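Every protein chain but one is kept in place in this view of the complex.
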């Protein structure tokens, strides 16, 4: 069975991450309830004629995937697999508002076309002229992990040699206002927000696009190996520890073998207890890291976590800004990522050097 | 030829019936269900024709025994309706007895609720519960809950090929030994959003859709949901299950040509079919019936027809037909309902008529089969293509 290596990464996030080494320019923002991407100069990557119809999410996806390919010294891949929670939500909003506001008249197709969830993966394929396998997963917080699982399975089965896999989501103003109404966004009056000690509900939201070149062989550019990915739609809080232990066991590991665990704290006290319980118990002696204070919560935020884990394993350096406790290790070779959103869509991703 | 993954259960709801039996009966008796729209208020009501499921939302709530506080979108309700049938049909009583997953597909998820309440959320607190329905994953989440599945649950959204891709992923998960059992399929309710979207692309017909006809004017939209149960051979053996048919081949490729249109020569479609033949170990001449994508848009049928001709080169193209004149184009559910129809074709030895066909296309010599035909069917090839150049092919074989 072939192994899956991360051989290139590209990251567009609320931090400056598209042309940095790692998180050296990262700044924690604890006053905003919604974080927007620190955008690259799109013209450097996409011809204006091609970009004129592209939604923000498509542009970010194209740049992130171009960065990942360049990082991996690759020109093309056998498959493109994308995860997105809400797709190009700004265009969905625009088209729907036009329908409602104009009584279904004088509508134009562009925003409808872009609202289709697979438009980012399709545009990347169109740009690369990549005729291979092209899937898009849209299942909340496991959208990105579904893409990873699919990619890994096809590499293992020797169906493909290389895959561009990524997660992309964008903020839409009206959707954010609906999220606020539904209590999913933090109350502005409660700032400054502290992700680790939050006692209030709602999360700081964000957006981003992170792509990875996954290949079946180790190269000079290799960051890490994806050992395993597991998805569970529903778990009770008291089932998490058992799930993690069992997951590690199927990979012949135990908690003490982990050099770090990356947890998806999003400042929503109602559901951060899923992480906190493990942090205080099985992971008490494990270096604990968190990241959503940098990128915000969104369905594919865990792709940002995989980016940080990849960078840590490659650089053997853990930026202070990610640390949730003071436990350290002499080396960072094995890292576990655990994420969930509102107690649903749990994912466990295991990386090793 | 390789053995393929066992299909042990099916469930379906579409405009031509609320069960597998009703759908089959409509196909045999040419009962198409393309009508004026009833459940959605739209300014296009007098122009368009659709394939609408005859049940209202409140009837579906009753059928599913949902509470008054439920926040199911129509897409989720018809999805749960079909998925429950499939599980029952497969004789499953203890859903988590084996490692069981759910791979669903949808194009716009709970858009039917979003568009209904979009501006009223701020003034009507009772509606706030529907905000989370918009998420594409909400449908799978609700179906999983209805079925009691605890495990791998995910959703694929690649426009009109979505359900083919969920069947493909399910088959791959069983073959790889990651799951013992997986419920796969798709669901899409009609929505103003999609009606108007296809209208802007000017590919909606004001008449009955006529796939592969020279005078075709476009498609009729429809709504449907269908799910299939795939099980590993170990489970089939252990439980002595009846295998309805097998998923023997699958392939997905991208046309990489245009955001919505298919290429002139159907490159993506050709590659998808080619891959499916490779996976199945079958030759094109082994296929007894092709259930074409056949949406009746000028672009699709030309591109798909050319791709089929490329696959068959000098050989005779087998009997083929599009079932979309019966149901309309049900988007992310299309490949799932057509998978059910393909299995029924194998089980009963029938080729369905391609209704409304009159005049062959001038570009090539391809005529769909226009009447019901009884013959032995070992293998069916089913195509589904979507926006973003997404092309998928599935091959179903007799067990």
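Note that the chains take the letters A and B in the order they are written out, and that residue 1 is the start of every chain.
Going forward, contacts are C-beta pairs under 8 Å (C-beta built on N, C-alpha and C of every residue); 3 or more make two chains touch, one makes a residue touch a chain.
Quick note on the criterion: contacts and distances are computed from a predicted model.
Matching "Acyl carrier protein", "Sensor histidine kinase MtrB", "Lipocalin-like domain-containing protein" or "Branched-chain amino acid ABC transporter permease" against the UniProt entry of the left-out chain gives the name "Acyl carrier protein".
For the chain missing from the display, the contacting residue among B:258, B:274, B:310 or B:369 is B:258, taking the whole complex into account. Contact with the chain not shown here comes from a single listed residue; of A:38, A:74, A:110 or A:333, that residue is A:110. In the full complex, the hidden chain is touched by subunit A at residues 48-49, 52-53, 105-110, 113. With the whole complex as reference, residues 200-202, 258-261 of subunit B touch the missing chain.
In this section, only the chains that are shown with their structure count from here on.
Spacing of subunit A relative to subunit B, judged by their CA centroids, is 30 angstrom. Those residues of subunit A lying in contact with subunit B across their complex are 80, 85-87, 95-97, 99-100, 103-105, 107-109, 112-113, 115-119, 121-123, 125-126, 128-140, 142-143, 146, 150, 153-154, 156-157, 175, 178-179, 181-182, 231-235, 299, 344-345.
By the touch criterion given at the top, residues 42-44, 102, 106-107, 109, 111, 114-115, 118-119, 121-122, 128, 131-132, 134-138, 140-141, 144-145, 149-159, 165, 169, 172-173, 175-176, 178, 192-193, 196-197, 199-201, 252-260, 267-268, 271, 386-390 of subunit B touch subunit A in their complex.
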